[in-house]
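A single structure is presented below for examination.
Heads up, one of the protein chains got dropped from this complex, but the rest are sitting where they should.
Chain naming follows the written order as A and B, and within any one chain the residues start at number 1.
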Amino acid sequence: MADVHPLQVMELSKRFPRKRGLGSVQAVSSISFDVRQGEIVGFIGHNGAGKTTTIKCILGLLKASEGKISLWGSAPADSDVRKRIGYIPESPDYDDSFTPMEYLSMFASMRGLSGKDTDWMKLLKRTGLARWETTRIRQFSKGMKQRMSLAVALQSNPDLLIMDEPTGGLDPIARKEFRDIIIEENKRGTSVFLSSHILSDVETICNRAVILAGGKLVAEGSLKELLGGEKLYRITVISRRTGEEVEEIMPEADLQSRIDSLRKDNLPIVKVEMALKSLEDVFLSATGGEEQ
Amino acid sequence: MRMCTLFISLVLLAFVGCRTDYDIADIAPTEHLESAEHHGHDHDHEHVDGETGDEHSVDEHVEDSHAGHAHSSGNRNHGTQWFFNQPWAAPFIWGKLFRDALIFLGLAAGIFLITGRRRKR
Partner (left out) sequence: MKAVFTFSLMTLRMLFRRRTLWGILLVILLALAGIASVPSFDVSNQGRFILDFGLFGIEVGALLLALGLAANLYPRDRETGTLMPLIAVPLSRWQYLLGRFFGAALVQAAALIVTCLGLMLILLFHRLPIPGDLLPATLLIIVEGWFLLSTVFFFSFFASPPLNWPLTTMLFIVSQMSVSEFVSAMPSAPGLMRAVRLLLPHADVFHIKDPIAHGFEIEPVYFLIAVFYGLCYSAFMLSLALAVFRGRDLK
């Protein structure tokens, strides 16, 4: 069973019926990817690309129109595999009359976990909520609710963490703490599927990325493949008109001909250097640079 | 599919409902109606209603200046047939009640299992 990945999505499509039965909207169109054991996979796409829809299909909150999803080779509805998942929703909320401690105790009982209050206290400390242990959730900010959802997700020491924009409401320091926790969990052996708008987060912690645009998968691969597939070079020249430095980025194949043409025009070349591609460049080039 | 489930449930429910008419006035055996009439108009005899199981053997009535004529607690009054056309006073439908309860339970279990299996697929 070594080849059974924690998550496999095969030809997944999801259509939502329009109101009054007037046709349907294709939210996700025949996408396939997987999350392998021990990987952190970034799931990126613009607003409305179908990321949350895909995640909800994976969790069984939405029924796939076509295709198949498997979690360790089983259907998402299987209660045994669901126990191995930790989930952080996009905008988490909880019954606001409870305290984090009460909530964690009850979630533990629902999941059949054997931990004690001291364990949950440690978890609250780890996620930065120890001071608010007895504060009712109704007094929490969005960021604190995100931390709470991280605590709930980590409670069962999950084998697969599915996160939908987990750092959306966090400040830069909290985002760094979140990333550190994800890396710690990954070192423990947890596979992570991270949907995010914040490309720098994905670039920092992910091994692979899946890029979605308009409900279709437009790029997938390891970050090394995505970022280093083609060597780019940056040429800096002095503009004849303004007298200022101007940069041009081009692929290696075009470099020599461009240098020749600049020399022919007697334009002073300041420097030629390798340009490092960012995930943002990859994302913009894969999605066409526009929201669809 | 959802509409299909709803339709099947309604058909089954109709099957249950139409087989059991709870309008006691319609389906009561004549003894029950006669007994109610009897209690409504004949206060001078002792009566044991074996059919309905009601225990009100002695009609002790008291005169009431406001209602004209009323029995003491535990006894039937004039014009109160509706009072006895309720399930608690009609043992002949208790068996139907029990049977319908079992059908509802079966339907509940069926719907639970069928919709659960479809979802897992």
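Some observations on this one:
Rule of thumb we're sticking to: a residue touches a chain if its C-beta (ideal position, glycine included) is under 8 Å from a C-beta of that chain, and two chains touch if they have at least 3 such contacts.
Fair warning: this is a prediction, and the values are worked out from it, not measured in the lab.
In the complete complex, the hidden chain is touched by one of A:Glu11, A:Glu66, A:Asp93 or A:Asp117, namely A:Asp93. Note that of A:Leu61, A:Ala130 or A:Leu284, the residue touching the chain absent from this view is A:Leu61.
Residue-level contact of chain B with the missing chain is found at 1-2, 5-6, 9-10, 13-14, 17-18, 20-26, 53-56, 66, 72-74, 83, 85-89, 91, 94, 97-98, 100-102, 104-105, 107-112, 115-116, 118-119. Along chain A, the points of touch with the absent chain fall at residues 16, 56, 59-63, 77, 79, 82-83, 85-87, 89, 91-95, 97-98, 106-107, 109-112, 149, 152.
To be clear about the criterion, only the chains that are shown with their structure count from here on.
Chain A and chain B have Cα centroids lying 62 Å from one another.
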